[in-house]
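This structure is in structure tokens; I'll ask about it shortly.
Subset of chains shown; positions unchanged.
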Amino acid sequence: MELKGIYAPIPTPFTSDGSLDLPSLRTNLDAWTRSPLDGLVVCGSNGEQPFLEPEERALLVRTVRDRSGSRFPLVAGATQPTTRGTLELARRLADAGADALLLLPPHYFKGDPEGIRDYFVDVADHAPLPVVLYNMPANTGVNLGTDLILSLAEHPRIRGIKDTGGDITQLTVLCARRPEGFAVFCGSGNYFLPALAVGADGGTLGVANLYPGACDALRSAFREGRMKEARDLQHRLLEVSDAITRRHGVPGLKALMDHKGLYGGPCRPPLRPASPETVRRILEVDGKAHLDEWEEWRR
Amino acid sequence: MELKGIYAPIPTPFTSDGSLDLPSLRTNLDAWTRSPLDGLVVCGSNGEQPFLEPEERALLVRTVRDRSGSRFPLVAGATQPTTRGTLELARRLADAGADALLLLPPHYFKGDPEGIRDYFVDVADHAPLPVVLYNMPANTGVNLGTDLILSLAEHPRIRGIKDTGGDITQLTVLCARRPEGFAVFCGSGNYFLPALAVGADGGTLGVANLYPGACDALRSAFREGRMKEARDLQHRLLEVSDAITRRHGVPGLKALMDHKGLYGGPCRPPLRPASPETVRRILEVDGKAHLDEWEEWRR
């Protein structure tokens, strides 16, 4: 499995009573299969990972694998509070068909970098799947620093990082110093182009749930040296991306999906649905971005 | 149930293979029963709450209730990521004999104060036990502000707060403006005396697992206006308290318990045992504080 390209961190569809809505997931998958997406992250932050039981995570991965076959590499969120719980979940996710594990650092008890290192190493040593580090300081309050990441990158079973910290200097240092075979992914569509410019292998982009075509066009423009076009696409993606991630979160993403022919649906409480005013603002931002022309697969 | 006095947030004893060690818990309880402690918090941060399954939490509360009867009011940590999960756990904890629920705010997805309010209100409306708010920004990255706390304090089923934020101004505002019947507890032995000075009803103090006698002596000195004595006790408690909370965490607390005739034992990974060097430093701090004379119950 190669970590490369444009990944969507897919949201988890729920019915109105809060249970998993697998038929809607399948419908979304059929659409994404027609899109230029390169891979999927299941049970990440956009998948409301803290709200999912281990058995639900396995069921989601199994459903995605069964429906989409080998179309996508599947990275599955495997974070659990204990090392043992993470390993148990890892085994379930492997059985269900995942290709790699996405792992946050332990973060309720803070202040022990050696404990963070041990956690990743223990899981990488014993889990049946390779590990992708997940740096998400806005949610965890913990920033994985470059020294720790680069030291973990030497582990043969730790294969990459999704860095959502937003520090482009850190991302550049990682790209410059990482060992061969360790993938660097940016974790937000807010800075996909600058991440590519400094050498990132790809991105796990919330906005790619809706605009993988535009993301792909940005990447092609970048690769072919059409920088003005790439920049213009980044400017337009940024406005939508920011609205459905930092500003309005998963409820915002789901609301926009509901308006664009995909299934978004409700979040699990305590996440609240986007208010009508929020939805209005998101649709306004989305309308101004004029990005639908790249998304034939959604029609 | 009245929230008042000195509570110990008890650690959860584990065997070397990581399972619950209920016999050791009972041994500790028998000791605490002889102490001047007023109440217990089970499955709080010192109880490694994020590492405990719902069924384990119920079993811990049941064990404490069975062993200590009505000796202590029991506040049980009931935080779960979803509202539904919190309510399910609340029912189990009520069945197991808890008197109140200790609830962190939702904190993985940040930035929605209304969502935090709704969560507490939903649980307070539907749970079988009264709610105690738990403000722990160092661990959660979320600070419950005074306006939110005071608005929640109007709810008849929200009965108090354990504030571990360390902002004495906020604690004072809460004491000054709270409605009758809403208890304010400080959440650290680092500032038990200043908290009493500004009007707190009590404290949930990690250091009270070992030094409830000294905490009680401080409180008596304060009540009787022997401020110099109270201050001297606070100075000495602070050094130990800081060592086994902020500085060295639950592993530090457990290590010191192991050296003082109680059962500490290992934490669940990814928490790592205190290193020999750390233990040496904790024992040095503890030795210099000369606090054992107040702890007849431990002999």
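Chains here go by letter, A and B, matching the order in which they are written, and residues are numbered from 1 within each.
Definition applied: a contact is a pair of C-beta atoms (placed from the backbone, for glycine too) under 8 Å apart; a residue touches a chain by one contact, two chains touch by 3 or more.
Because the structure is predicted, anything quoted here is derived from the model rather than measured.
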| item | value |
| --- | --- |
| Subunit count for the whole complex, all chains sharing one sequence, 2 displayed | 4 |
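Throughout what follows, only the chains that are shown with their structure count from here on.
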| item | value |
| --- | --- |
| C-alpha-based rotation, subunit A on subunit B, 0 to 180 degrees, nearest 5 | 180 |
| Rounded Å distance, subunit A centre to subunit B centre (Cα mean) | 36 |
| Of subunit A, residues touching subunit B in the complex | 18, 45, 50-51, 81-85, 106, 108-112, 114-116, 118-119, 122, 138-141, 249-250, 268-272 |
